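All protein chains of the complex are present and in place, except for one that has been dropped.
The block that comes next holds chain A.
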Amino acid sequence: MINAEAFQAALSLLGNTPAAWLVVPPGLIIGLFFGSIPGLSISIAMAVFLPATMYMDFLPAILFLTAIFTGGGFGGAIPAIMLNIPGTSSSVATAFDGYPMARRGEHAQALGIGLVASVLGTLVGYLLLLFTVQSISQWVLRLGPTEMLVVAIWGVTLIAVLNDASISKGIAAGILGILISTIGYSDAGQMRGTFGSMYLLDGIPVIPALIGFFAASELFNLVGKRYIVDDSSLRVVRFRHILDGMGQAASKPFQLLRGGSMGAIIGAIPGVGASIANLAAYATAKQRSKDPESFGKGNPSGLIAAESANSSSEGGSMITLLALGLPGGAGTAVLLGAFALHNVTGGPRFIRENPDIVYALIIGNMAQAVLLMLVGVGFIFLAGYIVKLSLKLMIPIVMVLSVVGSYAITGNMVGPITVVATGIIGWLMRRYGFPVAATVVGLLVGGMAEGELVRSMQISGGNLGFVADRPITLVLLALLLLSVLPRVIGSLLKRRRATS
């Protein structure tokens, strides 16, 4: 199950790379900070700090970003518990029982429960990855161009279809991303969509586009809004109460394990991720409870289920990212951007050729989870103040960081211009209900999809019957249809009912 040699190499790699450890605490704090401010999501934090990783080696860069990911996973729970405002979409179910607990004056206990559930949830997710990555790496060797093409299409389709917007909007948004990814020189040397500009010969710079779509477009929406809370009673947090809460969570290992396992499995499905994982785990916990009536009224079990699931989904989404090179959601999309920034392509070859780095990433992330326990306790004390920070100051600072960071990446004005252009397109998309995440995933996997499509055509000579001799392709196609059809049928039936 575990490649012992690679595992040992990973340990020595981590031991000999002090930078990999130095970047983790700041990453966790950044994640906690951004996650705890309603409206500023984990993906915004990861996108804004992505340019900083350009100056790091690959391993510290990824660990820095996953530290933001891990910190943000718990950070989102803070406003959900304290103010009934989920800091991130993955903390929606956290608010169901966390906020009623806070209203009862048990906010410190609730934060303690959330912290332990997050830490153990993250550990469960990465443990699952640790034990499955070796078998996955052997299995993915069987994937050829047609299989990888279906996987790429599957990734975009799932993100496009399994979201809150309409299916048509998801598809259009995903295709916008794919088309943007084809701008620049093609493999055959054709200039596409450059409008004669030499700056676009290499295509649209992915990282600035990602910053624009995720961060800038969301920040435009927040202009004029403030999240200041006058109620000073929400600021009071006592250490003893936090420890009480941590003890309560630790005394329910089965619930933690159930939420964690559900989150990891759901997180591994592209397009679903933490947002669905926390709701699904919450619903299961309620269903299995002897006292379902108490859910939504401050039952700690609901909080444990939601937080353990949204945190473990990070490990789950890393399975698809590392094994297939597919981002499962916004956070892993930024990680894939970091892979590209370091000229690393995630997917079968990466996992096969660099098992030590893969294990180092997993072990590093498990260590991060433990570190989150320490950093998180300290952070909870400050939480009451952070949620009161004015967005009036935050928005301009994040914007300037995005523009300067994007210039640092491209070395010319193409980066900042891309941030503004994609920010405006992203804002329009959000305004009219198009899922921006689908565009970003399309942008990231578009190049891979085109390459695999061309290779598939060259191998098959354009004969579609070729696919019939490739059972894995057929199975993947069947899975694609099975995962998408229920939503399509459900959507059609809903529309039919609405019109009749």
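The rule we apply is simple: a residue touches a chain if its C-beta (ideal position, glycine included) is under 8 Å from a C-beta of that chain, and two chains touch if they have at least 3 such contacts; residues count from 1.
What we mean here is this: contacts and distances are computed from a predicted model.
A.B. asks: Would you mind picking the UniProt name of the chain not drawn here, from "AIM24 family protein", "Tripartite tricarboxylate transporter TctB family protein", "Pyruvate formate lyase activating enzyme" or "Aldehyde:ferredoxin oxidoreductase"?
C.D. replies: "Tripartite tricarboxylate transporter TctB family protein"
A.B. asks: For a quick check of understanding: of A:Asn221, A:Ser251, A:Thr345 or A:Asn463, which residue touches the chain that isn't displayed?
C.D. replies: A:Asn221
A.B. asks: Given the contact definition stated above, which residue among A:Thr17, A:Thr132, A:Thr182 or A:Ser294 touches the chain not shown here?
C.D. replies: Considering the complete complex, A:Thr182 is the one touching the chain left out.
A.B. asks: May I ask which residue of A:Leu257, A:Val420, A:Ile459 or A:Leu474 touches the chain that does not appear here?
C.D. replies: A:Val420
A.B. asks: Could you tell me which of A:Val23, A:Ile395, A:Leu444 or A:Leu476 touches the chain that is not displayed?
C.D. replies: Touches the omitted chain: A:Ile395.
A.B. asks: Of the residues A:Ala9, A:Leu22, A:Ile171 or A:Val467, which one touches the chain left out of the display?
C.D. replies: A:Ile171
A.B. asks: Over the whole complex, note the residues of chain A touching the chain we left out.
C.D. replies: 52, 55, 166, 168-169, 171-172, 175-176, 178-179, 182, 186-193, 216, 220-221, 223-225, 392-393, 395-397, 399-401, 403-405, 407-408, 413, 416-417, 419-420, 423-424, 427-428, 431-433, 446, 449-450, 453-454, 457, 495, 499
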